[in-house]
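In what follows, a structure is listed as structure tokens, so that the remarks can point back to it.
For this depiction, one protein chain was excluded, whereas all remaining protein chains were kept in their positions.
Letters A and B name the chains as they come in the text, with residue numbers starting at 1 for each one.
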Amino acid sequence: MVDVGMTLEMVQASQLGMKALGAGLAVGLTGIGAGVAEMAIGSAAVGATAENRDVFGLVLLLTVIPETIVIFGLVVALLLLF
Amino acid sequence: MLRPEQMRRLLIATPKGEIETIISELYRHNVYHIEDFVPESESAEALSIGHPLPGASDAASALIKVRAIENACGIDPDNVEIRTKLPASKVRAMIETDLPSIQKEVEDLVATRSKLEARQKEHEQRARELEPFAAVPLDLELYRGYTRFTVFTGHIMHDVSIDVPHEKYFSDKVDGNMIVVVVANEHREEVERTLLDAGFQVIPIPEETGAPADRLAAHIDETRQANTEIAAVNEKIAGVRERHTDLLVACDELLTADVERAEAPLRFATTEETFITEGWVPGDQAERIRDALERVTGGRVYIEELEIEDDSRVPVEYENPSFASPTQVLMDIYARPRYSELDPTLMVAVVFPIFFGLILGDVGYGAILLALSLGLRKFLKGDEGRMLLKVLSYASISSIIFGILYSEFFGAALPWPALFFSRHLNIGVAAGGHGPQVAELMVLAIWIGILHITLGRILGMVNARKFHHGKHAAKAAIANAGWLGTMWGIIIMIWAFYAIPLMPDLTGLPVVVMGFNVAAVAGAVLLVAGIIGIAQENPLELVELPSIISHVLSYARLVAVGLSSVAIAMVVNFIAIGMMIQPQLEAITPVGVIIIIFGILVLLLGHLLNTALGLLGGGLHSIRLHYVEFFTKFYKGGGKKYNPFGMKSKFMEE
Partner (left out) sequence: MAGISSGLATNYIYACTRMRVRRSLLIPREDYLRMLNMSLPEITRFIGETNYRSEIDELGTSFSGINLVEEALSWNLAKEYQSILELVPGELKYFTASYLRRWDIQNVVTILRGKMQGMRPGKIKEVLIPAGKLDKIALDRLIAEESPERVAEALKGERFYPVIERELPRAMETGSFAHLENELYKGYYARLVADATEGVKGGEIFLKYIRLEIDIRNIQNLFRLRAGHIREDVRELMIPGGSFKVEELQRLSGLEDQDEFIDALKRQVKMTPLLNALEAIRGTTAIHEIEVALTRVQLDQMERMSKRYPFSILPVIVYLEEKKYEVANLRALARGKEAGLPGERLQGYLVM
């Protein structure tokens, strides 16, 4: 529904804005998702490391596994913007 | 290379009389990995755990003492720098002659110190108890010894007025205020109620005499004196450390070795007359050990080489070219390879720095990290830390190389255009340039993913033959091929429908059936064949199919994380240089100078933060791609560390 009073430039600009908004949402929402997923893993990881430092590497790894979600978000954002 | 060091399994049996010779010979060679004997539960077998050699008890007692002394003096053998190596025979003699006197000295000092500490605490406690009373001008005797009067002493929220005959002192000079009330016994309860209403909290009356202020000063004085004495004792202990560290760590080492030798039979199986031990030696050492043992016992030893049955029991020692060996630390973090599987250390050693460089391709950051990894080497003592720093230095060199290719220096452009793909964003000063080639970079990352995963699956096929035997090995290998087929089937079908830059364009191929072209059909066939291949081993695995796509796409992080790092760098540059420093440089004013200094600060802090983020992002994401996306395709891990019986002398010489 394009308003009659809108010029082509305005439409383009608002499309650009929508893109930026979408990119922001992609990163932000996936960030929240990754954060929620990492919360439990992270607390268990810190607990395990506090007792046995040898597992640090392994639990660090387990902690960053949900990071993929936010990476996907970042990829989508970048593809939207460029 | 690509395989751990070859191991041979030896069984050594000797009559009980030869056990000491055997143990010291094995210890000297430092190559025999003892497999600890564990008796099966409750089975009345003829084999049982051996008993320690006679000297074990004495050596253990002495060792406990030495460690206690080290602890009291604050010596940690792991962090002691080696100054001189003492000869072993001399150390042994000194354990007899010098150690007892050192022990006595340290024990006395520690005893004195703990007595002083007790005294200091006691006086501190007394002082704390007296403190509120010092605010009231009454001698301590006056608080006690009444039969007809009751004395209230304690903290209170505020002063109160009491309507019965009484004597009262109030002071707000101390924390929580202080009140002293003396009343006749018959008014006790109502006064107590009044006091309690004002939040009265009883303080016990100290068991002392005289003016509280004087007593308080006396106790504080005592505490101070005890403190100085403790400091003096600590100084003496430091003196002991200064004089005897070399000897103590050498004793520790010698006695540890003694105990280890004397307690070795605890790891052996025994019968009435003999000891039996199983263990592992590197392939090239087996003959030497065999000859040596036969020589020292005069042939009174039975050695047999056993078949390797269970590869999970074989100790694993890496065998890698020297440039790849620091990467072993990254392998150990995940899991040491099993004896029979491929050791991917070499591949990680090559690919990890490349991934790191792709993510953090910046000459400036690379140089900082390189300097950091070289500089920290002096301070880090542990082997693992040093190996990690080595890995970091390789990674930062790669980062510099990629920085030249990307033409990046702290986010700014170098004098040449990007030789590779540009990651320069349209931010601030650089605005209006070519812009980043995000799509191309993404495709590149996906390509890397496809190839890396393909390599992983091929290795999986190789490993399948090693983990399983006969029919199952074939099944496992086919399943791996199935995964590979499924992945490539999907990829070819995508190519058949969409033209993607930097990837083969198969959309133009002739149509065969139902509007699908040759490539699409071939891809579909490959996909179906792959799925059948996976299902024939375990149909449940099919639920994992989406992971094919997510794992390949996961490699996009090589670009995404890198671009965000570039973005941060450019934003920092824009804020600091473009918005703060440059406008002021055009016409310098006093306020401008301050803004410039502030801008420089922002610049430094921003890049410092980004270096840390880059190190974390580059390192973690690169290694994660290996662990999660690459290793899961072929790698099991779980090998035991090769830990030979013996010791490398650090503080002694033979």
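Throughout what follows, a contact is a pair of C-beta atoms (placed from the backbone, for glycine too) under 8 Å apart; a residue touches a chain by one contact, two chains touch by 3 or more.
This is a predicted model, so every value here is computed, not measured.
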{"item": "Absent-chain contact - pick from B:16, B:29, B:67 or B:241", "value": "B:67"}
{"item": "Which residue of B:80, B:110 or B:135 touches the chain not shown here", "value": "B:110"}
{"item": "For subunit B, residues in touch with the removed chain", "value": "36, 38-39, 41, 49-52, 56-58, 60-61, 63-65, 67-72, 106-107, 110-111, 114, 259, 263, 266-267"}
{"item": "Residues belonging to subunit A that touch the chain removed from view", "value": "36, 39-40, 42-44, 46-48, 50-52, 55"}
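In the analysis below, only the chains that are shown with their structure count from here on.
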{"item": "Touching residues on subunit A, where the partner in the complex is subunit B", "value": "56-58, 60-61, 64-65, 67-68, 71-72, 74-75, 78-79, 81-82"}
{"item": "Partner subunit A, residues of subunit B touching it in the complex", "value": "333-334, 435-436, 438-439, 442, 550, 553-554, 556-557, 559-561, 563-564, 620-621, 623-624, 627-628"}
